[in-house]
Structures are given as C-alpha cells and as structure tokens.
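So that we are looking at the same thing, I have put the structure below in structure tokens.
Removed: one protein chain of the complex. Kept in place: all other protein chains.
Let's turn to chain A:
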Amino acid sequence: MIQTTLDIETIRKDFPILNREVNGKPLVYLDNAATSQTPQQVIDVIVDYYQNYNANIHRGVHSLSQEATDAYEAARIKIKKHYNIAKTHEVILTSGTTHSINLVANGFTSFVKEGDEILVSAMEHHSNIVPWQMLCERTGGVLKVIPMNQKGELVMEEFHALLSDKTKLVFCNHVSNALGTVNPIEEIIDASHKVSAAVLIDGAQAAPHIKADMQALDVDFYTVSAHKVCGPTGVGMLYGKEEWLNKLPPYQGGGEMIAEVTFEKTTYADLPHKFEAGTPNICGGIAFGAALDYMNSIGFEAIAQYEEELLQYATEQLLAIDGLKIYGTAKNKTSVISFNIDGIHPYDIGTILDKLGIAVRTGHHCAQPIMDFYKIPGTVRASFSFYNTKEEVDVLVEGVKRAKNMLL
C-alpha cells in the first residue's frame, strides 16, 4: 500500500490533459522523463501573458513592456531562489538544456588545447555528448568516457583514475534519462576541482525529482529544461559561476547582448544579457517561474517520497512478469523503469500500450551508447511523476501482460 502525504486526486485535477482519452481509453501518461504535463496554474499564467501584457522586454518604455520585463526578471529571481544560486546574473535563460550545453561547449573552444582531456560519463544522452565531440574536433581535445557497470552505475574508481592535470572539463548528467540512475555528482565535482577541471552537470532529468543547491554543490555549470518541471517547452536555464560566465565569450550576437555597437567595434553587455541575444521566450520564462512555484507548493520532499513508493511498487509488479528485464538497477535512482521482454522488440510493446491509452517511450531515448552497452536496440521506458497513481501502474502492468501475450 502506498502511503503518501500528497492528495493525488486533488493534484490530478490541476492537470486537464489527464482527463482525456487516447484510442478510446483513459490516458495513462507515463512518459514524464520526456516531458511532464502542465498544470492549469501554469497554463493560466501563459494565457494571462498573451491576453494582458504580451510585449517585448528590456527595451520598451511603454507600460506593457515594463510589465513583461518585470515578470520575466521576477521569474529569473524565482529560479535563482529555487536552485539557491548566489547571484541573479548567474541565471542565464536559454531555450533549454541542449542550448545551455552548446553555449558552454562553444565557450570552451578557447580554453581547450590539443591533448587536453574532457571526461564524459557513459550514460549521457546525445545532447551531452555531441557538443563536446564537436568541441574536441575544433580544438584537438580528447574525449574520455567514465565507464558504468551492468546496474547502470558509474564506476567511480575508474573516474578517479581518469582524472589528471590534463583534464579540463568533466560533464555528467545528474540523473540518467534512460536508466533513472542518480549519479554521485558531489563526488564528481569535488574530485574534478582538485585537478582544476570545470564541471557541467546536466540537471534536466533531476529537475522534477531533486531540488539541487548550486552553492552547496559548488558546481561550475548546471542545466535545466522547464518542460521537465511542469513548465513549457523551449525555455530553460544555464547556471554558471560568475567567474566562468565572465570568461566565456558570447555564444550568439544580436540585440540585448551588446553594450555598444559601432562598425569598428562592439562591446558586450554584462551578465546575464551577454548570453541572451535576441528576443527570448518571454512567456516561457515567466511560465518557468510559475512552474517552479507550483512544484514548490507541492513540495519536493513529498514528491520524492511518493515517486519512490510508485517506483518500488511498479518495479515489483513488472518484475513479476516472466521474461521482463529492467535496465538500470542502481541503488540510487529516480522513478524511471526501462525494460524489455525476452524475444519482443520494444517498439512492439510501445505500440500495443499506445492502443491501450498508455503513453510510454520506446527506443534508444537519445542515448545510443547506453543501448550499445547493453547490446539492445532500445527499451520500453515508463517514467512516473507525482500525479501518477498506483492504479495507473496496475493499468501499465496489465497492458504489458496483454502485449506480451499478443506478441509472443
């Protein structure tokens, strides 16, 4: 029996999409690791923006522009408080995690020289691999992989052995999207700093489960996408330590990121605007702040406890199905279950589940190296959020059993 302090039925009423049917069946949404659903409170903020104060920010002298600017900058402060960031200008608003990582990877071009080493964990998704490979191609840097074991845990002894004075940068996800593993980022950050390497943590998958504290972590860069925390798509955060953000060159040129432009020379704006060229996703930024308000009103501790119970329950129920194997069995993991059934392709299971109204993700989850590691084409991934229920887990389990009977 799941014991929770959360009133799940009331919470579910906040999410209008959960009332819809898919293929004639009530929607069971278990693809939260890809994107979470949006509560009415956040939808209302988006509607309010477009109905009442849609205007471009920072440059306008008219009232609407000022209102939009105030709301956008208030969102930045909410993000700062949520992640316990020391300075507001250390919050760079981006289009999301991929944008944030590319910004840093491009900025590091002048800090990496031939032979310098960049360490990457074996369980990254493509967004946290490809920009660094491109950096290495530009600079002659060498990408080295921190291996993982069969449980989907990083082999920390190997990580420590890889660290040296050649290491310039270490990057790793806080939580693996494909396996749910929570990585020991505190240890990674501390050890990397001892060899003077900078650390970027991709917090996209951690964001809905863990309230990360930037000052306590002492991390150099941390990235988040709003759509993983009940916010809209197309907006996210790059946290960077002021000293690093001052060192990195601007990523894109354009309006708002300049101090002064002449045809002879341009000088750049101060942080955070130096990295925020052009008109940003204004409404998205405001709604990002509202989404964090919403998540905090529920409480991250209660969310984590409830999701852990859902995870345990779903794991037990799914493992009772003969031939089902779970990939990612780390001791410390979030509410993600990646699995396959012997002799069945994950796409087939996903297709049948969809016909039953159950939304799961199938495939390589943009993390092909993980699939190569396990020598599988992909997995079925069920990922749970705080608005999911034990009854929905039961529907999933029955759906998987039915799919198995049909497909084998």
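The rule is short, and it goes like this: a residue touches a chain if its C-beta (ideal position, glycine included) is under 8 Å from a C-beta of that chain, and two chains touch if they have at least 3 such contacts; residues count from 1.
Operating definition for what follows: contacts and distances are computed from a predicted model.
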Report the protein name recorded by UniProt for the chain absent from the figure; options are "Amidohydrolase family protein", "Fe-S metabolism protein SufE", "Probable sugar-binding periplasmic protein" or "Cbb3-type cytochrome c oxidase subunit". "Fe-S metabolism protein SufE"
With the missing chain put back, one of A:V47, A:A259 or A:M406 would touch it. Which one? A:M406
Checked against the full complex, the residue among A:L217, A:I344 or A:V395 that touches the missing chain is A:I344
Positions on chain A where the hidden chain makes contact: 23, 344-345, 347-348, 350-352, 354-355, 363, 377, 406-407
